[in-house]
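Removed from the display is one protein chain of the complex; every other protein chain stays in position.
Now for chain A:
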Amino acid sequence: MEKFTSHTGIGVPLRRSDVDTDQIIPAEYLKRVSRTGFEDGLFAAWRNDPSFVLNNPAYSAGSVLVAGPNFGTGSSREHAVWALQNYGFKAVISPRFGDIFRGNSGKAGLLTGRVDEKVVQRLWDYLEEHPGASVTVDLEARTVSAGEGPDRIEDSFDIDDYTRWRLLEGLDDIGITLGHEGDIAAYESTRPSWKPKTLHGVG
């Protein structure tokens, strides 16, 4: 996984709440067996609507998505994270995320920053008044910022310490866990014999 320290890119105001993972990428796009190429399914139903924000050339190269509350609820499909990343998004800002989506983002290297609803409202207003304006997401400082002078918006975002550390270091979870092989083996030796197994007569 690539290290994430700070990112500045075009901010995209997505004025919607409850954007579930079926909206981020519908099921019909989930049949690929690779991790790439999912950008064509991103927000598929809305991409046909000329007024959809990503169809505005000012925002189409966006990399910081600013969304309403409950972003990424619903299905566990990590394809939703891949679709955002494949399209070019590096970070999503929202007042509240679906748990599984947020976990998946942390594993795949997409930053999800939780901010107050008022901050999202201000960012929406600013980005709509200044189409194509940049937003900076600084993971070291845990801040999101945009604009200059009296218009400037800067606020902190929430992300748990462990995910932040992993993103900053670009660490692979499996590698970390395999470092605790001794603990896993010790635990396995204490499991009761009545716990079910899917294979019989093996080992």
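Here, contacts are C-beta pairs under 8 Å (C-beta built on N, C-alpha and C of every residue); 3 or more make two chains touch, one makes a residue touch a chain; residues count from 1.
Following the convention adopted for this analysis, contacts and distances are computed from a predicted model.
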item	value
Chain not present in the shown complex, as UniProt names it (candidates "Lysine 5,6-aminomutase subunit alpha", "Aspartate carbamoyltransferase", "Potassium-transporting ATPase KdpC subunit" or "3-isopropylmalate dehydratase large subunit")	"3-isopropylmalate dehydratase large subunit"
Chain not shown: contacting residue from A:2, A:148 or A:188	A:188
Options A:81, A:115, A:139 or A:159, residue touching the unrepresented chain	A:81
Option touching the unshown chain, where A:73, A:86 or A:112 are the choices	A:73
Touch list for chain A against the chain that is not drawn	15-18, 20, 22-23, 26-28, 30-35, 45, 68-70, 73-79, 81, 96, 98-100, 103-104, 107-108, 117, 160-162, 173-174, 176-178, 180, 183-184, 187-188, 191-199, 202-203
